[in-house]
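A selection of the complex's chains, in situ.
Chain IDs A and B follow the sequence of writing; residue 1 opens each chain.
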């Protein structure tokens, strides 16, 4: 239960970074939806390590196998298992870390929680767990497209470099997935400099869902923004989420923040497309704060599991900025959240939208 | 289901602002916990309208009745129903609004979702729904106290006035619930000025949970931060949530953001007490962005339900800044989130913490 996201459209990821494989079990896909392995693969390739000069140099083919729930290219309504075998596992990179708690990592919290610890690459806390999220998101995206909903996303800030434009068409054409080509160049430069300093850097990822009809999401405990909040903060390395103008709302007056609506169109979108937890027909806009990767090459003080500390560098191959790889993961989680809201609205009203 | 928060410790609020009453059904309270109606009442009084010069002048006694689940002052393990009867209902204030969609309100989204609409005071989207949250939170706080967990909260920003100190002891002694007495005075002045201008203003609320042991929260989909994110964004009028240093993390390097730990103590708390979704023994720190109240006295353009627009002021009695009243609600939602995580950890390990 605790490893499952969603209520009607659910995903449960499984697998460890250094076990046989990772993947996801998706339940609740309506029957008759096109399930295209190539489309899933395309999304996995966007998340894949080694895809550019500013991501980790680990190599994983991340080939997906559809094990169940699909017949003749269509969903049958049965659970869909998507499986990705691991291959590039350098477990020895981690043996040295068996007896220390890496700063910023979940090592200590895990050890306290479970009493047992899989130290190889962080086990479940590894970013590799997100393979399953991306695969499930690809299915959700395809299903949402049948009702005209699409999602775009990109990196809109790295340290002090902010995107000033939202040219979503250019986001996929640069390594940092920034919707502002000019800012992208400066972000990449900054990331490379950080990498060379054996450090890492944080940023902000933004997502926009277009075509969401008014009426998705439930009041009180299953508000669409609450579900998106859970979705985004369930992604490793996120420390904040905001909807529409987000924290900037604190500085606004009501007369500024209220979006004027003429019955057909909104004059602005401070609300980020959600009012009272329910979509209002405007674009749904979400931003996510992304921490700098915790694994860095420079020496750090670490607690030893047995007591005391030592100063040590973390070897291995790590991302200097994980924003570009968070983008497809965050899009996937937005897609599954919307998918779930869509199906709940169908249960409530019994019609297509 | 969609009106329920939590998995092992659950709350489901019910009631409309202009119906017979509001309240909450709490399920999953372990047996033998002290349930004190006076303690619930104290928390409700912190949320109550009319408590100070800067809150709405509506008067609601908000007297709680414990209908079930308690025997001889102790929880029995059965569902606990807490009921608050409504009294100060000026439904006529809302009759004029029957055929318009108020800007920033959920009126339009609700109408699209349900096809039917309870226009009296917003129905379920009314802030009055939070009475049940606060009542449930009071029970959770008392239960958490038995294992040494306590929660404090306050308003740390109103527009451009920020709290520079965290003197939690002073937060309850000023009307805006600010943990910085000097900032509080300026916040109150700003709120009064805004109210006189028939406008409203936003802010930020901060919460700190102390004494949370390492090991609460689950990896992947039920991360403690994800559950806190859902909890906070389920509160009306919130537009963002952040953990620890939150969005400021975007500007940090890994070498700065990683909290150095010597095996017993953390040198900093950028992570806000959560690593990999699991509490690490540090204080759990959450901040919530609060929108200015959508109901304002100055005239606004509104869409008519039947088509076209009109310009109109919203009469009635409203909060110029809802931050001080969000504080007890946010604390309550933090308490129920931690309560749920605590019980899940008990299921996993079979011990008290």
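Just so it is clear, contacts are C-beta pairs under 8 Å (C-beta built on N, C-alpha and C of every residue); 3 or more make two chains touch, one makes a residue touch a chain.
All of these numbers come straight from a predicted model, not from anything done at the bench.
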item	value
Overall copies of the shared sequence [whole complex; 2 in view]	4
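What we mean here is this: only the chains that are shown with their structure count from here on.
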item	value
Subunit A onto subunit B, rotation angle from CA fit, given as a multiple of 5 degrees	180
Distance from subunit B to subunit A - Cα centre to Cα centre, in angstrom	26
Residues on subunit B engaged by subunit A in the complex (per definition of touch)	1-5, 7, 11-13, 101, 103-106, 108-110, 112-115, 122, 124-125, 129, 157-160, 194, 199-204, 213-223, 225-234, 236, 238-247, 249-263, 271-272, 274-281, 289-296, 298, 300-304, 307-309, 344-345, 348-349
